[in-house]
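With one protein chain withheld, the remaining protein chains of the complex are depicted in position.
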Amino acid sequence: MNRLLNVSGSPHVHSDDSVQKIMWSVVIALIPAFVVSVFYFGLPVIILTLVSVGCCVLFEYLIQRFLMKVKPTVSDGSAVVTGVLLAFNVPSNLPIWMMVVGAIVAIGIAKMPFGGLGHNPFNPALVARVFLLIAFPVAMTSWPVPVPVWGFADAVTGPTPLGILKEGANVEMPTYMNMLLGQMGGSFGEVSAIALIIGAIFLMIRKVISWHIPVSFILTVFVFAGIFWLIDPNQYANPFFHVLAGGLVLGACFMATDMVTSPVTPLGMLVFGCGCGLFTIIIRMFGAYPEGVSFSILIMNAFVPLINRMCKPRTFAK
Amino acid sequence: MSKVKILTKGFFKENPSLILVLGMCPTLAVTTSVNNAIGMGAATTFVLLMSNIIISLLKNVIPDKVRIPCYIVIIATFVSMVDLIIKGFLPALSESLGVFIPLIVVNCIVLGRAEAFANKNSVFDSILDGLGMGIGFTISLILVAAVREILGAGSFMGWQFIPSQYNILIFVLAPGAFLVLGFIMALMRHIINRVEDKRKDKMCAAK
Partner (left out) sequence: MAQKKEPSLIILVVVLTSIALVAGLALTGVYALTKGPIELSQKQKKEKALSDVLPGFDGTIVDTVVNFEGDDILVHKAVDKNGKLFGAGVETFTMKAFSGRFDLMVGFDNEGVILNTEVIKASETPGLGDKINKNKSDFAKQFNNNDPAEYKLQVTKDGGDVDAITAATISSRAYCDAVQRAYNVFMKVKEDYHE
């Protein structure tokens, strides 16, 4: 990010980064998590991801070609990234037609009506995920139990760790090691923290994302969960649990860092990350939903213009 | 303005909820089913019609200074009447519309027509205006409700034709109302722009 989008006065140096390059880097960074998901949830992961990516690209093409009547720009890869992220945010047993509805929402409601790439105030994949969650609450909250072989489509369903926490089910919590590796219930892309972190480190080395948002986001969740945990360890979960459970790592590394919908300055990114973390913890602890990462990122997306204005760098010589 | 135009302008060109963006509360809240939309539309049309008649009859009696309180008293009276009548004779409808019938009092369309039309036009014109606006409002409620009911509940006027596992629940909830309203408004604007462009082209050609 420092090389790419460092906000500073002119003169500017032209860099060889392009939208295309960034998007494909993100796709490469998501491969480890994808491999882990296939390992635990099997064939449906591949099918859903292909459907989601295919539909996102198709709808973007159709909308640009026939509704907006402009030259389609699907080759920039942004629709591919949206498709992959959207697929990563659903349970692996989601019916395929719902995945198609999700792709329509991501592209047709969250992205193109605002003017396409670079103009959408909210992360399209997250808008679609929240839409699906509200539209199909039963399908979106029946999580298949991960089986570390090439599993079958309709395996047993079980709760997510956060679901266990919220609803007090009589199910054993996964161990921390399993949560790190990915053997827990959840949307198929979010389960393995370690694979996601590897991808995020790759992106940071490639300077596609900076460390500010993921670190401040996860740290805020850790600190606030820690405070509650210290107050009453019996009632509130361990902060490590909160970091590893649910979609926090996926959200913090790949969705909160979306360039279009996050602040541009490092200070702004820190504010943004802290805000996301705060809302996540509030929703997880006091909200009706067990998980709050998607909602918190969307809420903070709305604040981005404000944060950008607040954290504007000083004009030169002022 | 011709009499026909007074009646029909509310249907489309000055549609109260889709173009003038008035009366958003019922448009968003009661459009979960087409039946509700029809009930709400009929109740609002009745209130609009009656208040327009009375206000245009009394336009020379009511002093300017107290006109708003007077209009509100008149509107509130008719709304209370409608509320009582629906409660007494259509209890099922009253249950599904709930508090939104009494809330017609604060519907901007009713006061808006009183202010903008009935207090400066003849009784007959006001009747046409009230009817037209009411029908326009009902049309837009039915439009929004039809999309929401079909997508969200898989039915039309209570007749289920899509099995419930294919229903997209969000459309019968509040966020779906906003989404549908937004897209219908955009569609309206699009059509109006198209029509106006065509008219301009014609005028240019005529020159």
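A and B are the chain letters, set down in written order, and residue numbers restart from 1 in every chain.
Here is the rule we go by: contacts are C-beta pairs under 8 Å (C-beta built on N, C-alpha and C of every residue); 3 or more make two chains touch, one makes a residue touch a chain.
Keep in mind the model is a prediction, meaning the values are calculated, not measured.
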Touch partners, limited to displayed chains, of the chain removed from view: A, B
Which of B:42, B:85, B:106 or B:162 contacts the chain that the document leaves out: B:85
Residue among B:4, B:66 or B:186 that touches the chain left out of view: B:66
Residues in chain B touching the chain absent from view: 32, 58-59, 61-66, 69-70, 73-74, 76-77, 80-81, 84-85, 87-89, 91, 119-120, 152-153, 164, 167, 169, 172-173
For chain A, residues in touch with the removed chain: 137-138, 141-142, 167-170, 288
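One rule holds for everything that comes next: only the chains that are shown with their structure count from here on.
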Intercentroid distance (Cα basis), chain B paired with chain A, Å: 41
Chain B contact footprint on chain A (complex, rising order): 97, 101, 109, 113, 131, 134-137
Chain A contact footprint on chain B (complex, rising order): 166, 168-171, 173, 175, 179, 186
